[in-house]
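A short write-up of the structure that comes next.
Just one protein chain is left out here, and the rest sit where they should.
Then we have subunit A:
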Amino acid sequence: MAYPFQLGFQDATSPIMEELLHFHDHTLMIVFLISSLVLYIISLMLTTKLTHTSTMDAQEVETIWTILPAIILILIALPSLRILYMMDEINSPSLTVKTMGHQWYWSYEYTDYEDLSFDSYMIPTQELKPGELRLLEVDNRVVLPMEVTVRMLISSEDVLHSWAVPSLGLKTDAIPGRLNQTTLMGTRPGLYYGQCSEICGSNHSFMPIVLELVPLSYFEKWSVSML
């Protein structure tokens, strides 16, 4: 979950999110490189009275400042495309869970074996127990087995929503009349929080998502108890 004064991403809980973290470090390094170069040049320009007002042609510098940005763009694009294709790899999920966005809650359906479905509403602030997180807790969490590839099918019953869990690197739009798919693989047990990420009305900020990743045996017991 997010914490006060947070600057970077949340800790990664899936291999894809780890890749995204490292890619972000790589791209930020390039951004710092360009920004420091530009800042240095601006300060150079501001600290001299020397001028040159008769430039006729600048073939060499124009070549450099065309080729260099092209190389930088390629250095960004290649890792980016690598991760993009990695996200789309065929990974044979063991479980499929469907989630539907509503105004203003999520509903989940586990229909691989039996018909299990439930709604997931935010717990209002007045009803929170000590230690629980304001605007993030829900009554029925999405319990999933850890270290298992899960397919999420996401759609909406009314307006646009978006199902997001930052620590797993997931954000997928819930569009009425359309089924969007994403896969997730949590490497650690625990609770992972997310919030609706597409404006959907007055309670858009009050329809969070909580994933509870547990070992497979506990997931099986839980799903039987929920039937």
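As a working rule, contacts are C-beta pairs under 8 Å (C-beta built on N, C-alpha and C of every residue); 3 or more make two chains touch, one makes a residue touch a chain; residues count from 1.
Basically, contacts and distances are computed from a predicted model.
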Query = Which protein name, taken from UniProt, belongs to the chain you can't see among "glutathione transferase", "DNA repair endonuclease XPF", "Proteasome subunit alpha type" or "Cytochrome c oxidase subunit 6C"?
reply = "Cytochrome c oxidase subunit 6C"
Key: Contact with the hidden chain (one of A:A12, A:V150 or A:M207)   = A:A12
Remark   = Given A:L136, A:L184 or A:V214, the correct residue touching the omitted chain is A:V214
Query = From the list A:A2, A:I41 or A:I67, which touches the chain that is not on show?
reply = A:I41
Query = What residue numbers in subunit A mark contact with the hidden partner chain?
reply = 12, 18, 21-22, 25-26, 28-30, 32-34, 36-37, 40-41, 44, 48, 50-52, 140-141, 143, 146-147, 187-191, 212, 214-215, 218-219, 221-222, 225
